[in-house]
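Just one protein chain is left out here, and the rest sit where they should.
Going in written order, the chains are labelled A and B, and every chain counts its residues from 1.
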Amino acid sequence: MTRGARAAEWVVLYALSIVVALAISSVIVKATGGDWWPVVEALVDGSIKAPGRWGETLGIAAPLLLVALGTVISAKAGLINIGQEGQLLMGAAFAVFFSFRIGGPGPLNVVLLLLFGALGGAVWASVAGLLRFWRGVPEVLSTLLLVFVAVQAVGYGLKWQWLLLADEASRGNRNLVSEQLAKDNRIPRPDIFGNEFPITVYVALALALAVAYVLARTVWGFRLRMLGHNPRAAQRSGVSSTVYGATALAIGGAFAGLAGAAMFAGGGFSFGNYRLVPGFSDFIGWTGLLVALMARERALPAVVAAFVFAMLRTGAGFVNSTGVESRITDVVQGLLVLALLVPPAVVFLRDRRRARAAATERV
Amino acid sequence: MLIDFFSAVGDVLSSESTYINGALFAALLAFAATGEWVAERSGTLNISVEGMLLSGAFAGALGYHLADSVVVGLVFGAFGGLIIAVVQAQMSHRLTADQFVVGLTLNILIVGLTGFLDREIDPRADRASTVEIPVLVDIPLFGQALFGEPWPFYLLYGLVPLSWWLVYRTRWGLELRAAGENPQSADVSGIDVNLRRRQSIYYAGLTSGLGGAYFLFAQIAAFDDSIIRGQGFIAIAAVIFGGWTLWGTMGGCVVFAGALSFQLSLQGLGYELNTELLQALPYLVTIGTMAIFARRVRSPAALAQPFIRGLK
Partner (left out) sequence: MTGTGGSDPSVPAVQLTGITKRFGGIVACDQVDLTLYRGLVHGILGENGAGKSTLMKVLIGLVLPDEGSILIDGQPRTIHDPLAAAALGIGMVHQHFSLVDQLSVWENVALGEAGKLDSSGVRRRVAAISEQYGLDIDPEAQVGTLTAGLRQRVEIIKCLRRDPHILVFDEPTSVLTPEESEQLFSTLREVVAAENRAVVLVSHKLDEVLHATDEITIMRQGRVVDRRPTTDADARSLARAMVGREVSLRSERAAFGLTEIEEAADVGPEDGQAAETVISDEPVLRIEGVTVRGRRGGARLLDDISLDLRAGEIVGVAGVEGNGQRTLGDLLSSLVPLDSGQVVVNDSVVRTGAPGAMAKAGIGVIPEDRHDSGVVLDMTVAENLLMVDPHRVARHGVMDKGQVTEAAQQMIEEFDIGCSGPDAPLWSLSGGNQQRVVLARELAADPDVLVAAQPTRGLDVGAIEYMTDRLRQTAVDGVAVLLISSELEEILELSDRIVVMSRGRIVGELSHDDANLETLGLLMGGSEA
């Protein structure tokens, strides 16, 4: 098969599986008496077309991308970190604690807050790192379990005023809520063509480039990749799996924590309005992990994947107005992810089946 | 104050309802963890068990809604879990997609789907009838919890030994254990590794689906997309806590469910314990157990590793 034909085949396969995923979604909507086309229109409106929406989408893409970048780094070291949701939440909690219980000098506050967020995520991931390299607990299990511990820990913090809970004056009749971040401590959201989004979007993009560069070009990245591909060869060549592995996990957590802090201080329609509340993380950690996996653990493709996943989220906000329950977007998103997994597998299996069939024919 | 507290603890421990509640949660966990254990022994860290439970609960409600029968509801429930299992297994062990991508996606997708369908269909269910086993039900404290339950509960008494027998005493079990320990060797010996792994996931789907439906009929009898709330992940924790043995896993289910029920009962008496700590307990205990025993208790050697013939 020629190169061109092969490429065309890929395009067709991807188009086909996406169409199938959308078709299934439409069947689900139809079966429950809804109408499919308005849903699609609402998705596009809500994510890009309507005024101010693409800014909103970028605002959600940024934390997704940050989480994904951290995932890429730990994956390159051969570690399976699936606890970003908890690391993100911890990052947000650290940022909140810093903002209201420590505080820094004026303009530096927002920077320090972000750093504290990163620290929180790193600390939480390092618990898994410690368990992995000191006690031999597989990180895939510990990171997963720590998510649920983080949820409870933050819930606990939100019950105590000396930790995260707001004082009575500022929380009014609400429970389990932190103070609201003061206006001058928030991440700036400049207005561009009627769209506003926090400048962490630029930070995330810059970090994507930085991660790609560091992994590809620096000695550190080189040794990290070596560790991921062949830990024994790496050990022999002087790469300590403990040092590099624990560092990679911590950095992965730091990115997730940074994402949490950025969500807290950057605003956006679903991020608690500059307050920490239960359920604050809102699946951004899990979705960021998916972004990284869909991008096959590469930094630059993760930029695109993050934007696509963000579109589905912002689009969802508009779906309710069509009379169809907005949860359908979770379904669409899930089906799309599954659909994107199919083409590479189909090609792989087809090639194998052909070899098999060819062998059968000869007899 | 402290004396009051201890007397409250005493009340809780001597109250039948603590054990009845505990049995409810333990059974939910046991249905899921039994299947999860089989899946993990074959080499899959099946995180879609959460989705399987939820799907089972919704399908159970739907089955009851359509046929007005708990039996049909349970069959629907098992089938609901199986659907998730088929997608998970086919994607990860036939199409060679990453098992975590598939599992995570399914978990998110199924919350959306059941939530969506629930609003649109609003299935109505009812509690299953309670069956009391004579004599045994009169055992003080535990009698009601173990022998005076809604009837689907008793399925466990068959399911758990059956799972043990399947894994340790049948050829199928031998082959799936080999697939979980050393897929290359199993393959060379003529075993279809990925087929065994898929089948183990189907098994997990069936038991978890059944578990979800059981929970629906045993407790609230109305579906809600937050009905499962991470119990699937606790089931995973129970398998790890149990060191990948079936009895250890069941022990984990009992301990974790007991902690939950204890806390709920104390709350009922007006004592606010540190609920967060208690809710985090299963995970903390599991992490602690692993930290102590990880080097001695061995997970299946090929756990969470995909198998593709010819790739070492």
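Here is the rule we go by: a contact is a pair of C-beta atoms (placed from the backbone, for glycine too) under 8 Å apart; a residue touches a chain by one contact, two chains touch by 3 or more.
This is a predicted model, so every value here is computed, not measured.
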Query - Selected residue (touches chain absent from view) among B:53, B:159 or B:191 - result: B:191
**Report entry** Residue in contact with the excluded chain [from A:29, A:110, A:158 or A:226]
**Finding:** A:226
Requested in this report: Could I get the residues of chain B that touch the absent chain, sorted low to high?
Outcome: 169-171, 173-175, 177-178, 181-182, 185-192, 295-296, 298, 301, 312
Query - Hidden partner interface residues of chain A, rising order - result: 217-220, 222-223, 225-226, 229-230, 232-241, 243, 355-356, 358-360, 362-363
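By definition in this document, only the chains that are shown with their structure count from here on.
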Query raised in the report: Quick one: chain A and chain B, Cα centre-to-centre, how many Å?
Result: 28
Query raised in the report: How about chain B: which of its residues touch chain A in the complex?
Result: 45, 47, 87, 91, 94-98, 100-102, 104-106, 108-113, 115-117, 119-121, 230, 233, 236-237, 240, 274, 276-277, 279-280, 283-284, 286-287, 290-292, 294-295, 299, 303-304
Query raised in the report: Across the complex, what residues on chain A touch chain B?
Result: 28, 32-34, 80, 82, 131, 135-138, 140-142, 144-146, 148-149, 152-153, 155-156, 159, 283, 286-287, 289-290, 293-294, 325, 327-331, 333-335, 337-338, 341-342, 345-346, 348-349
